[in-house]
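In what follows, a structure is listed as C-alpha cells, so that the remarks can point back to it.
One chain of protein is taken out of this complex; the other chains stay put.
A and B are the chain letters, set down in written order, and residue numbers restart from 1 in every chain.
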Amino acid sequence: MKEFNVIGKNVIKKDAVDKVLGKAKFAADMKLPNMLVAGVKRSEVPSGKVININAEKAKKVPGVVSVLTYKDIPGENIIGIINKDEPILVEDKIRRIGDAIAIVAAEDESTLEKALELIEVEIEETQGVFTIEDALKEDSPKVHGDTNILAEKILKRGDVDAAFKKCDVIVENEYSTPVIAHMFIEPEATLANYEEGIITFYSSTQNPHYDRGEVARMLGITLNRVRSVQATTGGGFGGKLDISTQCHTALLAFYTNRPIKMVRSREESMKVSSKRHPHYMKFKTGATKDGKILATDVELLQDTGAYGSYGLAVITRSMVHAQGPYEIPNVRIRAKMVYTNNPMSGAMRGFGVPQVAIGHEGQMDALAEKLGIDPVEIRTKNCFQTGSVTATGQKLVDSIGIYETIKKAADKAEQIMDKEGK
Amino acid sequence: MKEFKYYSPKSLNEIFKIFEAEKGETCLIAGGTDVMLEINSKKVNPDVVINLKSIDEINYIKEDNEFIRIGAGTTFTKLSSDAVILNSARALAQACSKVGSTQIRNLGTIGGNIVTGSACGDSVSALVALDAILVIQSPKGKREITLTDFYSPGQKSVCDGCYHNTPGIGKDEVLVEVYFKKAEKNEFSAFRKLGKRKALAKSILTVGMSIEFDDDKKVKNARISLGAVGKHPYRVTSAENIIDGKKLSDETIEDCLNEISNIVIANIGSRASCPFKKESVKGVAREVFASIIEQSSL
Partner (left out) sequence: MEKVKISFKLNGENVTVETPPNKRLLDLLREDFELTSVKEGCGEGECGACTVILNNEAVTSCTVLAPQVDNCEVVTVEGLGKDGELDKLQEKFIEEGAVQCGYCTPGMLLSAKALLEKNPHPSRDEIKTAIEGNLCRCTGYKKIVDAIEASIEE
C-alpha cells in the first residue's frame, strides 16, 4: 500500500503538550486585572410567578459591585438555539428549578455568596406539569403560550394499515428512556471584558458563533462589537451548545466596565444545563413468517422540559431514524414534543437517535423471538443495502456498510465466545 | 465556606485543652472526605475546626497479645494493605479496599467512617462482624464501648451525611482506637460489597462475616453483619444460629441465606429497595461464604 504522510499515521494532537503540562487555559483558569466574580440567583421552585425582586440588601454588602435583573437588559431578553423562548433573566414566569432571576458581580467569592443569599425574591408558586401525559391534558397549566406542544410531526411512507393485514407476525411494545446528563467534566465558565465599546468573552462552549449573536441581541449592539472566543473546553457532548454563562457575564461586564468571571459549580451545572430528551415510545412492527419486515408504526412522545433548546432538531432526527437501519416499505412515525416544568432537554450526542434505537432494536429482538429465528439473521435480512429507500424517500447509493458490519461483529462475537467456552 | 478558627494539635492532650477553651461548635477533621463536603454545603457550621491528621498517637496498627489495635486516624489505604490485617482480619482489609476510590482511601480514616455513622460505612460492616470495641477518650479518661452499642437503636443517621457528635460520642470526646480479637487458627473472615459500579460507589448492601471452625470443620463461632439495610450495620444472630455447630453444606448455607433475607425484609420491608435487596443479599452473602470456605480449605 502507498505510504502517506498523514493518512494511516498517528497525529500528535496540536494542544496535547500544553494539556499534559497543565498550561492549557480553560475559562475558569483565566484571570484579568481588576476582575470580579459573578453568580446567579436562581429559582428554587419549578413553576411560579415572580411578584417582587428586592436586591437592596445585597447591593449594600461591601464588595458587591453590581446586581442586575431583567430590567437592566438593554436589548432583547430572549434566547434559544432554534426557537427563542428562554429569558436571560426571568421577568415574571418561572418555568423550572434554576431559572435565572438576578445576577451579581462582587470582589470575591464569599461576598458574592452573601449577596446572593440576601436577594429577596417573592414568588407565587403555581401548579406545574411534570409528565407528558399531564402536559397534554386540555386543562393543564401551560408552560409557554396556550399549548404545551412545541412541535407535532408525521412521517409516512406506503400504507401501514394495509401492510399490517399482510403480516404473519406483529409485535407491539412500549419503551421509555430517561433524562440523561452529559456530565462534561469541566463545569461551564466565562470570562468577559468590556473595553472601548467592544465586549469580549472567553467561554467553555461548543457554539461561539451562536453565543456571539445572542450576546449582541441582548446588549442591543451590532455583531462587530462582540468578540466570542472559545476557551479550551473540557467536554461538551452537546451540552455546551446552549447559552450558559455567556450572557450573564457579558451583561455584568457591560455595566461594570470590569472583567467578570463566572464559573458554575457542578450542582448548578447539573440543575440548568440541557439534558437528553426523555422519550416515551410505542412501536408496532409487522413481518412475514420468513422474517421480512413489512410495516412499522411508531408513536414518539418527547419531553423538552422548560425550553426548546435543540428540541426541534431532535424531533426530526428521532423520526427520521425511528425505522432503524432497516428497509421497511410501509412506515408511519408520529411525534409530539412537549414542554413541561422539568429540566430543559437539548442536544446530546445523537439528537434523539439513541433513544429510538432502544425501540427499533427492541422490536428486532421481539420479532426474532416470535418468529423463532436468530436475532442476527433478522437484522441482516432487513438491513439497508445499496439502493434501499428510507422512509423519507432517500435512495441510499453508497457507503452502506451495515450488512458487513453486522456480519463481522457476529463472527467476532462467536470467536470470543468460543474461546471462553461459552 | 463558613469562617472558623483552626487548630492543628500534636497530641490528644492538646485537643482536650482546645475543647475546654473553645465554647462554640467544634468539628474534628481527619481525612475530610465527608466533613469537607458538609462544611461546604453548610450542613455543618463549625466555629472551630480541629485537625486530627497531625496527631501521630492515633495513627497505628498493632498486635497486642490476642488483639489487633487500630488508631482511629489510620487510613483505608494502610488498612487494606497491612500484613497483620490481611492475615488476621481479612474482612476489614477487603472492606477498606472497597471504600470510595484510591484518592479517598488515601485520605479517609477508619475513625471517620465510624463516627460518621452512615448506614453504609464499608469498614463498619466488617468491624461489626469482627465484634470490634471502640476506645473513646475525654479529659476524664478512656471508656470502651462495643461498636453495636455505639450505634444503639433510635439514633439518628443520614446516609449521605455525617453526625460528628452522634449520640454515641460526647462533645468533649474523641474516638481514638478500635480493637478486636485476632482471628484464631481456624477462624476466617470475608467481606463483600454490592455497589452500582466498581469505584466511588455508595454501598447498596454489604455483608461481613467471621467464622471459626472446630477440628471437624463444624462452625464453632459465627458472626455475620449486614450493612446498608438499616440505620446502621448490625449482626444477624438468628442467621448465625442456623449454621452454629454445623458443617457448611450447600443446604445449611441456603437456610442461612433465607434467614438473612427474612431479616432484611423485617428491617427494610417498607422501603422501595426491599424487593431488590432481599434477593441480592443472598447472592452477596453466598459469595462471602464461598470466600470463607476457600480460605479454610487452604
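Basically, contacts are C-beta pairs under 8 Å (C-beta built on N, C-alpha and C of every residue); 3 or more make two chains touch, one makes a residue touch a chain.
Remember, predicted model here, so these are calculated numbers, not experimental data.
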{"item": "Contact set of the excluded chain (shown chains only)", "value": "A, B"}
{"item": "Touch with the omitted chain, as defined above, among A:28, A:89 or A:192", "value": "A:28"}
{"item": "Sole contact to the chain not displayed, among B:71, B:100, B:168 or B:208", "value": "B:100"}
{"item": "Positions on subunit A contacted by the hidden chain, ascending", "value": "10, 12-13, 15-26, 28-29, 182-187, 232-235, 237, 265-266"}
{"item": "Residue ranges of subunit B at the interface with the undisplayed chain", "value": "1-6, 8, 29, 31-33, 36-37, 39-40, 49, 51, 53-54, 77, 100-104, 106-107, 198-200"}
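Following the convention adopted for this analysis, only the chains that are shown with their structure count from here on.
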{"item": "Centre-of-Cα separation between subunit B and subunit A, whole angstrom", "value": "42"}
